[in-house]
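First the structure, which I've put down as structure tokens, then a few questions once you've had a look.
Removed from the display is one protein chain of the complex; every other protein chain stays in position.
Right after this comes chain A.
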Amino acid sequence: MTIIKRGFAALAAGALSAALAMPAVAEPVKFDFWFGLSGDLARVVDTLCKNFNASQTDYEVVCTSQGNYDATLQNTIAAFRAGKQPAVVQVYDVGTATMMLSGAYKPADKLMEENGYKIDYADYFPGIARYYATSKGEMLSFPFNSSTPLMYWNKDAFAKIGKTEAPKTWEDVAADLQALKDVGYECPMAINISANESWQLMEQFSALHNQPVATKNNGYDGLDARLEVNKTKFVQYVTDLKKWYDAGLIKIKSKDLGQDMVQAFASGTCQVILTSVGDHGTVGKTQKEGMNWDVAELPVYAGTERKNSLVGGASLWVLSGKSDAEYKGVAAFLNFIHDPKTALFWSTNTGYIPVTKSGFDYMKSTGFYDKAPYKGREVAIASLTASEPTEITRGVRLGNFTQIRAEFGTQMQAIFANKVSVQEGLDTLVKNGDAILDRFQQTYPGKTLP
């Protein structure tokens, strides 16, 4: 059957190329790479692909943006079920558990080994490597675009209350916000409370304070992990946020309301925000003329021993069912991305941070972090490496985590709209989140996380 099919294909190809010159013998091996970035970032990825294709003649990567992370995962699943999957796909951080159980991938570390590339996995920042590694430390996928949240603060506004440094504890933040309000700032701090902000408000806060999001070491040790954010320090945090919101120290800013928090900060409307280092470039490009601002690590409560923050972003998964020739190309591509020079190109053109120590050192040696637009981004590395990752600051590995984040948004909105108390809202979050985890576990009977 395949012979007949191939015969037809050959005939068709022959007919097509009859009029043309015969193709060169060494046609490069083509493989697909699907990614979830759009706009400016997609153009940077395209350039990255072009650079790879220009760097050698054996392989050609075809890079296709699928619009966003959700769509990339959905389209890849649909393509995989139809047997038309790309060779490499970018999957966002919270999709890691789903990918690990999919049985649809080729382990990245094995791939590199088979094709004779030596990757020093100890070179990855531990906070980044552990997020994507199995509980035993194997790298099933390659960290790609990585970020971590920072506190952006308006130096001009803080100067008015006699401060030249960013607050380090939440207690100081509260006092500073009150002072900012007292000198007439309408919006001392902006937050948003949708599903997306689960990242900086719940996941990162818990990591910095060494508090679990879920049992079983945040899910690393089994599919039977269940949420427990309704009895950690997170409860106090939400209580405080709500209190500050009620006191007018915090305003909610979202795109749906006309202005998101990054815009609110860049325009000088709001003086403090918590967002990804990935927005560093956007703030720089869109800021109000002459505004002085800086970034700092996220605050912690007084008396807390600060732990590392978590990495956000996505990693590259190699999918199964491709030919050896294609896998050779993929390995070369991953090796290219791993190169410190690519790290410099990547971080210069996006707000993302380098994922390896050698990449970071190389960037430091080129003076990247001394120049104005990029200065400050090294704080992200400091935040990520504040400590060796503990059992619960490796990351969060829960099934269907996208839905749990959605539930976070729902309950936070209910809390802030005074529909439920903080404790009630978080209890509901845990209850509904556990139902989602239950369902995920039932979908994969007898399977365990690697």
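In this section, a residue touches a chain if its C-beta (ideal position, glycine included) is under 8 Å from a C-beta of that chain, and two chains touch if they have at least 3 such contacts; residues count from 1.
Please note the rule applied: contacts and distances are computed from a predicted model.
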UniProt protein name of the chain not shown, from "Helicase XPB/Ssl2 N-terminal domain-containing protein", "sn-glycerol-3-phosphate transport system permease protein UgpA", "ATP synthase subunit a" or "Mg-protoporphyrin IX chelatase": "sn-glycerol-3-phosphate transport system permease protein UgpA"
Option from A:A42, A:I252, A:M291 or A:A382 whose C-beta touches the chain left out: A:I252
Residue of A:Y301, A:F345 or A:Y444 touching the missing chain in the full complex: A:Y444
Residue-wise, where is chain A in contact with the chain that is not depicted? 70, 73-74, 77, 80-81, 98, 101-104, 194-195, 252, 254, 256-259, 400, 402-403, 406, 409-411, 413-414, 416-417, 419, 432, 435-436, 439, 442-445
